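The complex is shown incomplete by one protein chain, all other protein chains being positioned as in the whole.
Presenting subunit A:
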Amino acid sequence: MTLLIILRIVFILSFVLVLIPVLVLLERKISAFIQDRPGPNRTNIAGIRLGGLVQALADALKLAIKEDFTPSSIRSKFLFALAPMILFLLSTLTIAVVPFSDYFTLDGVKYLMQGIPFDGGILWYLGLASLSVYGIILAGWSSNNKYSLLGSLRASSTVISYEIPLGLCVVSMILTYNSISLNDFVLAQQGSFFGLPAWGFLIQPLAFIIFLVCAFAETNRAPFDVAEGESEIVAGYHLEYSAMSFAMFFMAEYIAMTAMAALIVTIFFGGYSLPYLSSSDLMQNYELTLVCLAIFVSVFGLIFIRWLVKNNVTRYKTKADHRKRENKFYIAMALLVVLAIDLVCLYFYAYSLESFGKEMMALVINASVFSVKTFVMLFVFIWVRWTMPRFRYDQIQRLGWEMLMPLAILNIIITALVVIYVN
């Protein structure tokens, strides 16, 4: 039981913290590919570049050993130091209520697979996510700098225009799923809906669009990242920050983005569950599941190796081609991982699983599906950032108050009518 508590806290914490360097890399690589350039491809450890991940580690090292300079002009040194901590802490806490797997049954007791086992998950999320803007406002105000203050004012203008449609969308989803527990949201999406998986974005397309738009504003991402603005207000609320306290804003944005992606996946894309399959289906046909898993991993590994051999090549003439050595390393590692997973599957296939083993298998598959879905959602976040220009803050307020809020209220009315008269 203690193992379960540690496991879920470790999973959710490592999920957000390990994802930060990966996200920095993804942001740079995706933006590079969208703009027809290769992105970070130089930094390496013994010739191994991990596709540019070493660059993210080097950046982190640089930020950690830089001088943390505090200007003498700031108003309150305490609040100045507190602001990034508030933002970082609240962003980290928001993801704690997102379920990453189905109930774990041990000796007849069901355990919720969330960082914090709390049934009113969505309320916790909304409360903490809207509090986190205090970090931005405090940072801007305590910097004693006009540009920072403008940035934080713009952040608060975004908040007042987006919190309401976001909350109203959640209300319509609560009406649809008839619960405020995020795990019930996922369980409700495991059925089918006119032959399609009963995912939230198919049942409530309007709520999905409004929620997605608000999600970008909530996480301070483009096109609604008015709190920042290189061209208008120098940088925004984090102008006076340096080194690690700046990096904390940076990390808080990525954690908030991960949390929001996880929440969107949970509400609208079936969370941790595979389409049409509930985790009890997985556990009953565990032999078939293991075979499918092994085949899927092998095929994916082979596709990866083929892509690597085709793309990771040197484009100039050289005697010491470090990329050939690097490719050998990658291929060996990929084969090793595929072989290890296949062997584990084979072992469990040969020696039939007990109930604990089945539960563990379902947990691993669910957590992987959840991670993959979150990654796809994160890709959308980054993809939108590198496509659209920033909105003006009055445009955001108009969009929020005049378009999204009436639509969200309309959506609630329609949902309520459907819930009462159709079901």
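Operating definition for what follows: contacts are C-beta pairs under 8 Å (C-beta built on N, C-alpha and C of every residue); 3 or more make two chains touch, one makes a residue touch a chain; residues count from 1.
Convention: contacts and distances are computed from a predicted model.
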{"item": "Undisplayed chain, where the name is taken from the UniProt record, one of \"NADH-quinone oxidoreductase subunit I\", \"Fumarate reductase/succinate dehydrogenase flavoprotein subunit\", \"Hydrogenase nickel incorporation protein HypB\" or \"NAD(P) transhydrogenase subunit beta\"", "value": "\"NADH-quinone oxidoreductase subunit I\""}
{"item": "Residue in contact with the excluded chain [from A:Thr2, A:Ser72, A:Ser231 or A:Thr318]", "value": "A:Thr318"}
{"item": "Full-complex contact with the absent chain, from A:Phe33, A:Phe69 or A:Phe193", "value": "A:Phe33"}
{"item": "Interface residues of subunit A (partner: the chain not displayed)", "value": "30, 32-38, 209, 307, 310-316, 318, 383-384, 386-388"}
